[in-house]
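So that we are looking at the same thing, I have put the structure below in structure tokens.
Removed: one protein chain of the complex. Kept in place: all other protein chains.
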Amino acid sequence: MTTTTDADTGTDTRRAPGMLRRERIGHLLQHHGALMVLAVTVVVGAVAFDSFATPQNAANIVVSSSFLAIIAIGMTFVIISGGIDLSVGSSFVLAGVLAAYGSRYGLLVALLLPLTVCGAIGLVQGLIVARTGMAPFIVTLAGLLGMRGLMLAVSDEGANTYLVRNDAFSALGQASFLGLTVPVWITLGLALLGGVLLQRTGFGQNVYAIGGSEEAAVLMGVPVTRVKVLVYLISGLLAGLAGALNAARLSSGVTILGAGMELDVIAAVVIGGTLLTGGSGGLTGTMAGVLLLGVIQSLINQIGVLTSSFQQVVSGAFLALVVVTQRILHRAQRLS
Amino acid sequence: MAELAAAPRVWGGRARLLTWLQEYGVYASVLALLLFNVVFTPHFLEVANFRTQLIQVAPVVITSLGMALVIGTEGIDLSVGAVMALASAMVVLYLGYGAPVAIVAALIAGAAAGAAGGALVAYVGVQPIVATLALLVGIRGMANVLVPQLTEFRNPTLITLGSRSVLGLPLVVIVAAVLTVLVAFLIKRTTFGRQLVAVGGNRAASRLSGLPVRRVLITVYIISGLLAAVAGVLATSRLQASDPTSLGLLMELSAITAVVVGGTPLTGGRVRVLGTVMGALLIQLLQATLIKHNLPQSWTQMVQAVIILAAVYAARGRRA
Amino acid sequence: MATAVLEARGISKGFPGVLALDDVSFRLDAGQVHALVGENGAGKSTLIKVLTGVYRPDRGTLLLRDEPVTFDNPLAAQRAGISTIYQEVNLVPQMSLAHNLLLGREPRSRLGVTDTTQLYAEAERVMTRYGIRTDVRRPLRSLGMGTQQMVALARAVSIEARLVVMDEPTSALEPREVDTLFGVIADLRSEGISVIYVSHRLDELYRICDRVTVLRDGRVAHDGPLDELARVELVALMLGRDPAEIRRDGATKFTGEHTTTVGEPLVQARSVSCRPVLRDVSVQVRPGEVVGLGGLLGAGRSETAKAIAGALPVDAGTVTVAGQQVRRGSPAAAIRAGVSLVPEDRKAEGIVPTLSVRDNIALAALPQLSRSGVVSDARIDRIVDSFMRRLRIKAASPHQKVSELSGGNQQKVLLARSLATGAKVLLLDEPTRGIDVGAKAEVQALIDELAAEGLGVLLISSDLEELVEGADRVVVLRDGAVAGELSGDQVTEEAIMATIAATGETDG
Partner (left out) sequence: KSEDSGDTPAPAGSAGQQVVQSAGATGPTCTLQSFGGQRFDLKKDVVGFSQSEKEANPFRIAETKSIKDEAAKLGIANLRVTNAQSQFAKQISDVQQLIAQGAKLLVIAPLNSDGWEPVLKQAAEKKIPIITIDRKINAQPCTDYLTFIGSDFYEQGKRAADQMIQALGGQGEVAILLGAPGNNVTTDRTKGFKDRIQEKAPGITISFEQTGEFTREKGQQVTEQLIQSRPGTKGVYAENDEMALGAVTALKGAGKSPGQVKIVSVDGTRAAVQGIVDGWLSAVVESNPRFGPLAFSTTQKFLDGEGIPATVIISDQEYTTANAKESLGNAY
């Protein structure tokens, strides 16, 4: 940071430090606003309900959030690149069915089959988006339909629930280490890896560049097609992985999962401070967003007396409250 | 309509065909599907069939019109299905005061829901997809709180609304047609319509040009809520029952698909009214075809995916 | 004969409705600075985009060092040693300066991941060489247009290239930065690197270019050494007119003095502050007066205009029009009061690309052109027609998309939009940036004409000549505050520069 005024170049630097502090705060709020809201919510929940802040409940929230989190990592890449992936819910359920089916041929097949299929579909979606210029929303909406159809086709119109009979594979979903199950550790690892990929590699910067301005990215020599394809491939692979791990956890390829999941994932990413317009955001926020959704759900369960319809009203209101709070924080910083 | 008044230009032969496809891809797709059905579907060329399709598509058309306006401003409204449910709940709740009062109450509720979403988008600056996602969850819950379970009604006025025909045309279809004309007029001929597409095309420029950007945005969401409520009332009257749990479920996806297939880009700045109607027709016809041919659900969904892709590919906007 | 670094043979490229390039041949020799000139819409940018892999030509071949090549995308051209600064600053606004500068060439640490410390250090080193000292971690969009342009330049030059293409690199630059740029170009030439240089500023061409290719309506109108060509002849070639005619008309179209009425100010900004960019700025414009706003990049000229136009949230101060205070922060209120802004960033804040020329012109005046919310097409057609004729807007038809027009014509569309509102005061932020000599003269003549009709004009321009010739009075800004005011005979380039450079407290 330079604080001198360089009269010689005529470039204004005198105001830089002041604006910089505000930018930093803004950056902090935008990227860690969710983290702050999360902290407040947890504290309020702990004060209000005895059985909320127990280790077991915390573990439950973390474990059940981990699948959403894995998908949200991929979605963060897609959204930063200026796209969107509506097909993840279908990928998730399809992968679960394929993994359970594949588990009868061993651990490797149980993992590779869903990853290959979901990865391939992600790849195709990416190719269509990148090559034809069609809106990602529509391409992946078709993906959502198509993959759910495929899932029904391989499960005999949903009538057939394949069971996992492979202990090694089941362990992937159920074994725990230091009190947390394997999927949680995998999530942590992937979040870390994803963070490095996004922030500290050329590929990550290309993703930001495309989302910030695709036109500029093209002219700056970013291999736009390749990056876009990769981003959807990552999203497909991660949704597939989450589905496979979930099948391992549930020991079966449940066919009724995943409906509307894409919206939860998108909500988590956006609550985490990633802008749908692309070009900004990050994984810390996404992780906070995922946890926030889990915590809200748990709190609603704690309240207990709400009827099921009222629970929905409360979750809608909560969601609105969170995004409004974030906006206001963000704006307060900009105007101050 | 706007899309029919193409500016005089010098085109090459191949370019002309390509552009024609881009402009009218959705019409071509509808035509192709119609032809397929005429040849392969028994009992297709019957008045009753066209009546059925038109009646079923009417609520989709109406919500899609609102969605097209929202998308024209570079927004999106995920709450339309839930708003349909809310309107449905309001109708039976106020049916005691007579059908007109009940319908007005439903429309007010729809407009209010739209205003809530619009306020979040226009005044708070929340991204449309999240703002309306929160509404989608909350409003369906609210509809269910108001009317906890499917409730039948016997009000003759409301039932005739759904089943009556005027001059051989079902009333719901007439309502949809009238609303289409109104929305087309709004876009083509009114100040508001022009401002709407400008806001979608370049918000900063619109603001600097003195357009009431926020007012335009909130109005657009109110209209979308209002139209969704109309669709909800019509669907309710046709079902002869209010069913807030399942009425309008996933309508938002059908509406968005109709709009995009119809050639309105998700990036805003342009609204194609007739294209949107055609988009809705395409989806309806496609679903009807798959049902009539008794395809299993798995096939139905995969075929739908492919056809939607093909239609949007044909209708996709010119690339920069 | 030496091999050409890059050669184009018989290139044609059409867009729906226009043939942008028609059988163009072009040859660039090693170590040469080659000027590419022509009117707005002549096809310069299109030719550059064909040469650098953005567009595929419909016909014709490219030869790189006498070998035929095809570039599928800009990346391919970059790999072949062609580095480009495109006309619109094409960087990613949200990303930091450093990441923009080094995108694709990030320094890596031993672990294979980006070494951010080194990245920032390297970026700072590069930018200092170009005279820019700022925090390289700041997002690009928080920097002025000029700085952004310098980043684009630094990026292009620091890529190991044999050929650097510059499409109007100076349109957002101040004289000092132009000097820096020319220093860089001289270095490049001495290293044997060729440069293609596009500019509408003719002085610049004569300072640095060896050879010139003139395009007119998509065809090559002339090709040859630049020093053999007199300035008027060059202009004549560009415009396709007779040199004698050009000679009569002079350099700028400004007539100079206006009959300034000493009447009440039309618009008066008093002690406007808008932290952190503006402090206590006061400006007034009287009917029939052209007031210039001078200053360096980032001095706050654009902000001043935006504050007056209601487009910025103002912390303190008032704006009055004809004695009436205007509601703060509302462009609509300002327009109703008769103040209209033509913004500097045409693409981001000016045109609505999805709409036609006609709808763009009518946009701000819609309330006046409609009755009870329904627009009157007849009235719109009339007003659009009259402005298109009066401003000589070149478009296939009023229904053509505005994004398909050339820069100069887009600028005229924006002027028409402001005028259509019946504005009494025009705030023109860089109205001639990036537009050709012909169009520039037309716009300048128009400004004169409007002032003569009694409009008040606030003119912001980085082109000092334009400011001096066009303005009756110049208010000079420095660091967001008024540094001085010059009027009458005081208005000279030297005086403005002196006021900018003065370090002590100046009056005002």
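Letters A, B and C mark the chains as written, and numbering starts fresh at 1 in each.
Methods note: a residue touches a chain if its C-beta (ideal position, glycine included) is under 8 Å from a C-beta of that chain, and two chains touch if they have at least 3 such contacts.
The model shown is predicted, which means the values in this text are computed figures rather than measured ones.
**Student:** Among the chains present, which touch the one that was left out?
**Tutor:** Across all of the complex, the chain we cannot see touches A, B.
**Student:** Have a look at B:106, B:247 or B:277 and name the one touching the chain we're not showing.
**Tutor:** Candidates B:106, B:247 or B:277; residue touching the omitted chain: B:247.
**Student:** Which one touches the absent chain: A:116, A:225, A:251 or A:284?
**Tutor:** Among A:116, A:225, A:251 or A:284, only A:251 touches the chain that is not shown.
**Student:** Residue by residue, what part of chain A touches the chain that was omitted?
**Tutor:** 51, 54, 56-57, 60-61, 63-64, 67, 152, 155, 157-159, 161, 163, 170, 174, 246, 249-257, 259-260, 294, 297-298, 301, 304, 307-309, 311-312
**Student:** Touching the missing chain, which residues of chain B?
**Tutor:** Here the touching residues of chain B are 41-44, 46, 48-49, 52, 55-56, 144, 148-152, 163, 235, 238-241, 243-247, 249, 288, 291-292, 294, 297.
The criterion applied here is as follows: only the chains that are shown with their structure count from here on.
**Student:** Centroid from C-alpha atoms only, then distance chain B to chain C, rounded to Å. What do you get?
**Tutor:** 42
**Student:** Centroid from C-alpha atoms only, then distance chain A to chain C, rounded to Å. What do you get?
**Tutor:** Centre-to-centre distance between chain A and chain C: 41 Å.
**Student:** Indicate the residues of chain A shared as contacts by at least two other chains.
**Tutor:** If we look for residues of chain A contacting two or more partner chains, we find 215.
**Student:** Can you list every residue of chain C that touches 2 or more other chains, as numbers and ranges?
**Tutor:** none
**Student:** What does chain B use to touch chain C in their complex?
**Tutor:** 5, 7-12, 15, 19, 189-192, 194-195, 197-198, 200-202, 204-212, 268-270, 318
**Student:** Name, in rising order, each residue of chain B that touches chain A in their complex.
**Tutor:** 78, 120, 124-127, 129-131, 133-142, 144-145, 148, 253, 256-257, 260-261, 265-267, 296-306, 308-309, 312-313, 316-317, 319-320
**Student:** What residues on chain C touch chain A, complex-wise?
**Tutor:** So the residues of chain C touching chain A come out as 54, 73-75, 78, 84, 86, 90-95, 99-100, 103-104, 106, 112-114, 116, 124, 131-135, 137-139, 142, 144, 147, 155, 174, 176-177, 276-277, 296-299, 313, 479, 500-501, 503.
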